[in-house]
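Missing here: one protein chain of the complex. Every other protein chain is in place.
For subunit A:
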Amino acid sequence: MPRDRFLHKSLGTLQNDIQKSRVLMVGAGGIGCELLKNLVLTGFGEIHVVDLDTIDLSNLNRQFLFRHEHIKRPKALVAKESAGPFNPNVTIEAHHANIKDPEFDVSWFQGFNIVFNALDNFEARRHVNRMCVEAEVPLIESGTTGYNGQTQVIVPGKTECYDCTGKETNNKTFPVCTIRSTPSQAIHCIVWAKSYLFAEVFGTSEDDAPDMDNTETSDNAQEVEKLRQEAQALKVLRDSMGSKDFPRMVFDKVFTEDINRLLSMEDMWKNRRKPEPLDFDKLKEEAAANVDPDIAAKDQVVWTRAQNFVVFISSLQRLSVRLEEARTRRDVGNAAAVLSFDKDDRDTLDFVAASANLRSTVFGIDSKSEFDIKQMAGNIIPAIATTNAMTAGLCVLQAFHAMREQRKIKEERNYGKTKMVFLAPYSSDRAIVSEHIRPPRPDCAICGVTRVRIEVDLSRATLKDIVDSLLKTHLAYADDLSVRLQDNDGLLYDADFDDNLEKKLRDLDIKVGSSLEIVDESDEAPRVNVVLRITAKEIAAEELPVTLLEKFEIARKPKSEPAMTNGTTNGTHGTNGHSAVLATNLKRSADEAGLEADIASKRGKVMDGAAKAEGEVIDDDGTINIEDD
């Protein structure tokens, strides 16, 4: 009885295709470990695994390819080591790298029969989606949060892609004044502790914090300037790190002096409860009387003021020692030593938790347990083995259907049997909900574009050759168009910006393999976006240095309702020429999100892996995205 007898029975000849296939799995975390095991046991011939992460203790409750002795080692490599022996007929290639690295280009993606996403963040998902769409490789997308999970098959040109529907990212930013001057919720104090206090004392400056909006308006200009001076004064304190008085200096600065300055601005407190500065000596006395020095280990109780004080001082000392050590180690280097916040780094978490709670005390806000603060500061997604197991199992079954279709000639492929599947843990009448895959959206900025290759003589072609000769003359574009380089999203040309026209493409950083995105900005029946992919060719001097390699038609964008084109959405994308297009997309996707929420409430939770309602969110340490509650 051979080892693959069962597979042959249930899958028939598809098993041969599986054995010959080359597949890519992006991400070797919770879903990835399960999925790699499934792929190996199902006998996919060559499996590439890409992951940039290393193993952490908190992974071990579900990422079963990793053991205690693997902590701090690269996930991709250990996953290969652990899963390889499951099936000697399978080759695993591990890449400890970022999937966005340039080596993983479109032609590299084209080398795979199928791609599996097992990622934990929105950005990387979108990136892989885009690469798969360009490379025309089917993508099995998946995500989990707690008991919720989802899988989706994306076949470029046949089904909707990851970007066809809007994704709520839940990334929350707070105005700088709320964080620095007038906090009213625990989350404000946590952001303050993590993105301001910790960053100023041990890390890089707050200007880089993604969760604080430092925008100046006429209303807050004065206050923002004051805050800047205040931050400067705090930074000066860093020089005293290591001295015995350092904890006291920091404490006095942020919990006494700065609060007194805020108090002096009487207007601010007309309709607010006044903050109450803390007194170092008084707290020290309180703490000496009755605080268990091991209090920091009790992370599920809400600490008292004195307990927070003790943890604040001790964590500040622990971090100072670490920073000092880092400094001495790199005394010859020129980069400044910094520490960065990590939710699983106990010292940094203790410091942020205690500081946040002390600040809450000042402003009369309820304190939180360290356990809760960890979730809020670290954007932790609850994660368990069971959900990952179910989701990864479904991913492989989805792949069977996708591969069965792949055997047919392109025109006859039908992905009707692939589904959008949600785990529905809260539904009383089923455990999974499947929906038919929807067709691509014609106005999707990623898969709704027309892609063509052009040959260019890079030694002499200018942007003008593309804009005037190719686009306007040959393809009859009107004047309202823009050209941007996709590699870096840089604007090269639009109706108000023609500085580059005479420049050679080569001087504009356009190389073989570059893609130019052409957006039709005209009001009347604009065409869908076109992406021109550059290939090089020497072209006789008397001819135009740019040639189209294929005949193609450019569809028109679907009509958008007038209300949607006013460009008033958030302004998040409105920096360039195609704000109107994006505004349409955003608006529609908001509607769709509403629809999904509706389905969710009827059938159990719809989740999106990248985003989830109610304050549980993306595992991406950079951003705070907790909904208020």
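Observations
FYI, a residue touches a chain if its C-beta (ideal position, glycine included) is under 8 Å from a C-beta of that chain, and two chains touch if they have at least 3 such contacts; residues count from 1.
Basically, contacts and distances are computed from a predicted model.
Between the listed names "GPI transamidase component PIG-T", "Elongator complex protein 6", "NEDD8-activating enzyme E1 regulatory subunit" or "ATP-dependent protease", the UniProt record for the complex's undisplayed chain reads "NEDD8-activating enzyme E1 regulatory subunit". Touching the chain that is not shown, out of A:R3, A:K100, A:K408 or A:R556: A:R3 (per the contact rule at the top).
Considering A:Q307, A:S320 or A:T387, the position touching the chain not shown turns out to be A:T387 (whole complex). Note that of A:E46, A:E286, A:D299 or A:D468, the residue touching the chain absent from this view is A:D299. Even with one chain removed from view, subunit A keeps its contact list with that chain: residues 1-7, 9-12, 34, 37-38, 40-43, 57-58, 60-62, 64, 67, 83, 85-87, 146-147, 184-185, 270-273, 297, 299-300, 344, 346, 364, 371, 374-375, 380-394, 396-398, 417-419, 421, 425-426, 428-432, 434, 601, 604-605, 628-629.
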